[in-house]
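Below is one structure; the comments refer to it alone.
With one protein chain withheld, the remaining protein chains of the complex are depicted in position.
Showing subunit A:
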Amino acid sequence: MSTGYNFAYLDEQTKRMLRRALLKAVAIPGYQVPFGSREMPLPYGWGTGGIQVTAAVIGADDILKVIDQGADDTTNAVSIRRFFARTAGVATTEKTREATVIQTRHRIPETPLSEGQIMVYQVPIPEPLRWLEPRETETRKMHALADYGAMHVKLYEDIARYGHIATTYDYPVLVNDRYLMRPSPIPKFDNPKMDNSPALQLFGAGREKRIYAVPPYTSVKSLDFEDHPFEIQRWDQACALCGATESFLDEVVTDDAGGRMYVCSDSDYCGERRDEVEQ
């Protein structure tokens, strides 16, 4: 463990400020609480929001898992995991079941989450209405009035243009039947996992200085229309490594002659399934 830093890098006053914001976020599910985002030792866009939330939450007894697009062994995941191993001396794991805190960039693990676990999402743009209405004063008013017609129009325009809702990731959800929320750029495949999850879900956007949360057992509904119900992605292939048909698959190009394979995006889930087959 590194010396010369406070536990988990941030100073205590910053942690208190983050903790107060987190408590208000939990009390108002889906509402974006402004907070004083600090400069972190890595650039915006690399998970500064998620790291600040994790730093405010994590304690010496926690076991941390970090994933980047489902994988534990990619650059962002490795460096954030090492950051907390060094600054907080916490135990880390790649196993979803063992983890008490899971920081994620853009996936929810395939292994079902359990009570007592905390998911921390890294969020680039927290405001679901931002591309429809650039003014913060206006989007804030739209949230205050629960005026979300513009988002339905956007989804309708997808249908008018492509015949189906073409949004595949960062698919807007309505939390607790009140606040419109960006689930962060997870594939819409993962949206149903947020609904009534037994785990607490926390979201941190460092550059945009917003924190929001979904408490356990809270309704998270993906927006849709009666005649165009919400659907998740499906593949006609199974995972080339573990044979899973129920998981989110990444397409991997294997040569320059059109060869490709599909593998699970969740590396822990895929590895666990392969270990089971070997035994």
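The definition used in the following text is that a residue touches a chain if its C-beta (ideal position, glycine included) is under 8 Å from a C-beta of that chain, and two chains touch if they have at least 3 such contacts; residues count from 1.
FYI, contacts and distances are computed from a predicted model.
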For the chain that is missing from this picture, which UniProt protein name fits: "Twin-arginine translocation pathway signal", "Branched-chain amino acid ABC transporter permease", "Phosphonate C-P lyase system protein PhnH" or "NAD(P) transhydrogenase subunit beta"?
-> "Phosphonate C-P lyase system protein PhnH"
Which listed residue, A:L200, A:L249 or A:C270, touches the chain dropped from view?
-> A:L200
What residues on subunit A make contact with the chain left out of this view?
-> 6-7, 12-13, 15-17, 19-29, 31, 33-34, 56-60, 140-141, 143-145, 176, 178-179, 198, 200, 213-219
